[in-house]
Each structure stands twice: as C-alpha cells, then as structure tokens.
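All protein chains but one are shown in place.
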Amino acid sequence: MIVENVTMLGHKDHGKSTLIGSVLMLTNSVSNTRIEEAKKYSEKLGKPFEPAFILDSLEEEREGGLTIDSTRAEAKYKDLAFEFIDVPGHEELIKNMMSGASFAETAILLASAKPGEGIREQTKRHVFVAKMLGIENIIVAVNKMDTVNYDENVYNKIVESIGKFLSDIKFYGKVRYVPISAYKGENIIRRSDNMKWYKGVPLLEELYRMIKGAGKKNENRFNKLRAVVQGFIEDGNEKLISAKVLSGKIEKGKIMFFPGNIERNAKKIILKGRRVAKAGEGSSVAIEIDKEIKNPRGLVIAKKGEEPIVANKLNALIFATAKLTSSSKIVIKILGNEVKCNKLKIMKQIDTTTGASSKKRLVEALNAGILELELESDIAFEKYSVLKSMGRFSFYIENKFGGVGIVE
Amino acid sequence: MIEQNLKELEERSIFILREARSKFKNIAALWSMGKDSTTMIALARKAFLGKVPFPVIHIDNGIDFPETYKFRDELTRKWKLNLIVARSEIKPEISGFSCCGANKTEALKRVMKQYKFDALIVSIRRDEHGVRAKERVFSPRDKNFRWNYKDQPAELWDDYSSKLDNEGHVRIHPLLDWNEIDIWNYIKKEHIPVNQLYFSRNGFRYRSLGCTHCTVPLKSDAKNVDDIIKELKTTTVEERSGREQDKEKEYVMQKLRALGYM
Partner (left out) sequence: MKNDKIIKIADALQKEPNETNWEKFAKALKKSGIKYYRIVYVSLKNAEDLTKSYAELFDAKGKLVTKVPIFKRDDGRKVEGATIYLKGLLNINKW
C-alpha cells in the first residue's frame, strides 16, 4: 500500500491534534482500545473527551494540552494510506517541526475561523520552512467554522489573506481551501449540511485528489550517478566501501571519488548480500575497489566526466532557529560530512512571515537569509534544485542546532 | 493495519545500520529473541555481508520462556552471533513492574559501562504503544540514561545526531517506520527464524513476548507465519494486550523510559 506523508502545519490552538484524532476516528483507523484509553483519561482530567486525546499520549501533553513532539498517525482512505505528521506549533519547538516536515511533500495548513485566531505569525514561518523543505502541495483547512456560525464571509476573508501570503513567499505549488470543523467532524469525510455554500469536496477527498494528481511527478530527473560513502564494511580481510546511491546507477568499472578526483575501479558491487551488475537510486551497496581509500566517509562517487560541484564556496538559502551574524561560528553537516565555515557573508535577510527581503547583515531567529559560505575545505555537492539529497544541509552554531539550508 | 513497501523499509534500515556502524566506535544491539529484534539482526546480516559485526545483548531476568532460551542459543550458533548475557535481578520496584521494570535498566547500564558501548540498537517500532511513538531514529540518552523528550535534536533527512556527551550513548532505532504486519511480511519473505511461541498450539499463542511472568497468551489458531499475517489483517486487538505491564498507566511507562528502560 502506498503511504503518503502529510504534514500538519498551523498553530497549536487551531486544532491540529483534534483534526488528526477526528480523521483517525472517522476513517476507523484507531482501535477501540485506544479510544477507550483516551476517554478514560479525559474523564480523569475532568475534561470533555475530544479527539485530540487519542494522539496525545504523553502525560504532560494531556495535562498541558500541548503536543510536544512529532507524532505520526496513519489513516486509510480509499486506496491510499495517509501518514499524518503532527508537528507542534510552539516557536521554540520549531526545530522539531522541521524534522517533522522534512519527509512530506503535501501539507495541510490549519487556519482558524474563530475570531481573533486566523493564522498566526508562527504558522506563516512554518509554511515558509515547509516550502523550503520541499512541500509542493498545500491544502488550507479553515477550521472551527462552527464557532463563527459557518459564515461564508469569514471563510472567504481568510482564504484571501492566506492566498496573498503564499504568493508573497513565492509558493508556486498547488493550493486548495476547505472549510471544516474538526471538533464536530464536519467536511472531513462527509459534506457538511451547515456549509452548503461550499461547493468543493471534503478535506480527505481533496487531499486524496491532490496526491493522486501530483502522482505524475516532474520527470526532470537528474540521472547522473551520485552515491555517498558511509564508510567501510569488513569482509574477511578486505574492506569494502559502503555507499548509498542517491541518483543514477552504479556499475562495475571506473568510478571517481570527490573531492580529490580519486580514481578507482569498482570490481564488485554487492546489494543486500548478492553480487549485482548495477544498483540504482536508493540502494545501499558495498563496493570492492582495487585500491584502498583512507577516509572515504562523506565522499561522493560519480562517473568520470560527470562530476558533481566541488568547491569550498557556496550560496545558500537558510532558515535560522537562532540569530545568525557574519561573525557566527557555524559548522555545516552535509552528506555525512561536518565542515567548519571559515567565512560567512549574509547577503540578505528574508522575513518568513511576509516573504519580504532586506539587505540586513544578520538573520534574526526564525527568519531566512541568503548566505555566501566559505568552508574550511572542499566538499562535493549539487544545487538543491538539481538534486535535493545533495543540496541540503543542517548547520550548528557552537554545537547547538542552528538551522537548515539549501544550496542555490 | 497498513502494509508498507518492504523494499523501501529494508533499504532504509540497512542505511541506518551502516550509518550507525560508521559513526560510532563501539555499538551493540539489544536482542530479546522477539520477532522485531530478530528481524533487526537479519537486516544487519544483509547490511554487513552475512555477518553481524556487533555484539547482541540479552538482558536476562532468569525467568524467560524456555523456548526463548532455546531459540537464543540455537540462533546464536547458527548465525555465529557475539552474545552477551546480562543478568538482571528481580527487585521490588513499581508494582506490576517487578520483573520487566527498572531493574533491567540497571543490568543494561552495567553492560554499557563495562564494554564502553557508545551506541545501542533497539528494535522498537513507532506503531507500538503510544509513548514509543515519540522516539526518533537516533535518540541520545545522557549519562543517567534519561531520555530528554522535551529537547530532542532535529532528525533532518538523513542527518542523524551524534553522541550527547562523553558518558551518554545514542540509541538507534532502525525499525521505527515498520508496522507489525511489515515485520511478519518480511519474516515470511526472508524465511527468518522465529520463536515458536508466536505460533498457536491448542488454540493459544503469544502475539508479543515478554518474560514468563508478565506475558499472557491470546486465543488464536494461527499456526504459521501466513496464518499470523491473515490474523493481523483482520484483528484489532492491541498487540500488547497480552502483556500486563501495558495495563498500567501510560505515564508510568513513560517515566520508565525516561529512566532508561526501553
């Protein structure tokens, strides 16, 4: 069965946990035991049962009403299985949200119709980061419609403002809008009688169609051989190179390791214990080469004449979780390599809540920036737009997680 | 239960195991002789050309099932495993947890210290009991084995975290994305040997294995792997409803986790 990851973006109070809990119940994707456990717990707390309890299984979450970490929940719908990656909305937990968002291409963005709620600044930042991390399809679910009497005007205003924001941050993917009430389970699987003015389909159907429609992915595929070395695997007295193929195919014969232009002959390729003639994208292989390489971890394998970019300077779009200045000492982690950055130039800062850029020489926490990095040594990489797996990195400021970046 | 693509799951697990091997100096794996940890060992053999290049640790409280001991010793011989048995004491702890509780953590701490392991492979899956759903693929523990669930480092793409401090260790979860049914599908596909307690004789079998004290059999007629897979596709009974410890409050389990119990 095909499992589609769906990221849940939006502020914690706008009902993400309730929505997922509701989806699980409506699609019969949660066992009675789990529901009973959640009901018992809500009784103990003296709170009325609500679907969010199904997901929140840590004690503190239940008492504080806050989802702390990425949580996944699976729901079946027609011939697809959705894995909802619920991420917390709290600002200081944004680093967790980034790891949650990083595996999905489709997101549900939850906005609240309740007066005074709407979409928060923090939600906007999440959307920005999600876009950066490869989200290509967004369904905007305007929740809590039951609190505004299912008013179409309220809905339209929110749709308009979110639409503007998405175009401001240059989101060019697919966007759809659905009015819902997660608490009451309206317009999630079944059309709501209270919103007859809404001419679209319910949320899960919208999600289903979006994912099916996106199936024919952009076949601008990069298919040059790119494999990254993990390390060694012993085979008796021999040391084989373990590597993961990121694109293209690895075959017996001449291969090159970068940086360093190291030429070797791949004598044997082993995939899951068997000798093979070649192995394609996604394969973890063991390669017997004719002459040992001392510290191969992090090197990139390619064919002669099809080299990756090898440089110690690169431009990147980054998202910082902590303030970044040109004197910040950062270390980037890319493809198993940890490289110190000698010089860092901030070309501009981008406000993640508006998409506006300014020629500031620093990047405030939770904002983005365009940087010029000069690393202490050469690394092999590709632009993010060419090959995602070789164009993205995380960075650390004095050993603390500092943010993510993509190579431009 | 949703069945996933085995090839992708297998690739990812092999990648994780190899990363662990490359990043850490001294790794070991927990082996309970259950279907998950045995599958993990089978994956390790695939990742490392037929060998398992790290020790497997059995935390033994002395009252495991005789079938489990037999399975352990036979597979250790067959697959030439480097087995470390760490004896744990049965102590009075939190009620209901007297044998499978915190004292196992003590035995584990002892072994980690003795051998100076800096990373531990644990075969938990996200679809198991709620609390485990919070774990990441690489999850660091500090020196008191505390899992600081409020401040976990980001797991971005294929970027996994390294050691937390000099005395702590990192836990590696290569099976985090697998569902129960994926495990059985893989066991079937690869003909992985499995503890016979999982199979029914006379109307009962064990769906999940703990020690003889806290594991309770379920009514079932599943006599082989195919039967089990069929049964999983139709049943909704929580996997662990045969294990009494899960009838205790979830927060107690969470606290045990925070104390280092897996």
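Letters A and B mark the chains in the order given here, with residues in each chain numbered from 1 onward.
Simple rule for what comes next: contacts are C-beta pairs under 8 Å (C-beta built on N, C-alpha and C of every residue); 3 or more make two chains touch, one makes a residue touch a chain.
Quick caveat: nothing in here was measured; it's all calculated off a predicted structure.
A.B. asks: Touched by the hidden chain, which of the shown chains?
C.D. replies: Per the touch rule above, the missing chain touches B.
A.B. asks: Per the definition of touch given earlier, which of B:K7, B:R201 or B:K223 contacts the omitted chain?
C.D. replies: B:R201
A.B. asks: Using the touch definition from the top, which of B:E11, B:D64, B:D118 or B:E231 touches the missing chain?
C.D. replies: Final answer for the missing-chain contact: B:D64.
A.B. asks: For the chain left out of this view, which of B:K91, B:K116 or B:K230 touches it?
C.D. replies: B:K91
A.B. asks: Given the full complex, what residues of subunit B touch the hidden partner chain?
C.D. replies: The list for subunit B reads 61-67, 69-70, 73, 87, 89-92, 95, 98-99, 196-197, 201-204, 212-213, 216-217.
Rule of thumb we're sticking to: only the chains that are shown with their structure count from here on.
A.B. asks: Quick check: how many Å separate the C-alpha centres of subunit A and subunit B?
C.D. replies: The answer is 27 Å.
A.B. asks: Flag every residue of subunit A that touches subunit B in the complex, lowest number first.
C.D. replies: Contact set of subunit A toward subunit B: 1-3, 31-34, 37, 57-59, 68-72, 74, 76, 81, 95-96, 98-99, 102, 230-235, 240, 242, 244, 270, 272-273, 282-284, 286, 297, 333, 336, 389, 392-394, 401, 404.
A.B. asks: Which positions of subunit B touch subunit A when the two form their complex?
C.D. replies: Residues 2-5, 8, 10-11, 14-15, 18-19, 21-22, 45-51, 53, 126-127, 130-131, 133-134, 136, 149-150, 152-159, 236-238, 241, 250-251, 254.
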